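Note that one protein chain of the assembly has been removed; the remaining protein chains are unaltered in position.
What follows is subunit A.
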Amino acid sequence: MSARTDTEAAMTQATSGITPDSLSTTLKDKLGASHVNIQDLSGGCGQMFEAIIVSPQFTKKTTLARHRLVNGALKEEIATIHAWTPKCFTPEEWEKKKGA
């Protein structure tokens, strides 16, 4: 599904309307995320994303519950993309991970 050229990538992205930036904004709004880093692994077609999401709302939640929060916040977006890999951390966990 990856685009063959940059132009093609830009065009498909424009149609799907999903970019790392649009996803970040939604996550910051809806989950109060303090840090979001989204990588588009699709080569631009807007189908495959990997995300690091840091939010205090993840505190004391299981991985499943964290993913459900994120999935809820991005319901429409995720429905149109093929692959979505969220990695969810609380601010404390993120500090530790960065330090490690």
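Observations
The rule is short, and it goes like this: contacts are C-beta pairs under 8 Å (C-beta built on N, C-alpha and C of every residue); 3 or more make two chains touch, one makes a residue touch a chain; residues count from 1.
To be clear about the criterion, contacts and distances are computed from a predicted model.
One chain of the assembly is not displayed; among "Monothiol glutaredoxin-5, mitochondrial", "2-oxoisovalerate dehydrogenase subunit alpha", "Oidioi.mRNA.OKI2018_I69.PAR.g11522.t1.cds" or "GPI ethanolamine phosphate transferase 3, catalytic subunit", its UniProt protein name is "Monothiol glutaredoxin-5, mitochondrial". The residue touching the chain not shown here, chosen from A:31, A:53 or A:78, is A:78.
Although one chain is not displayed, subunit A still touches it through residues 63-64, 67-68, 71, 75, 78-79, 83-87.
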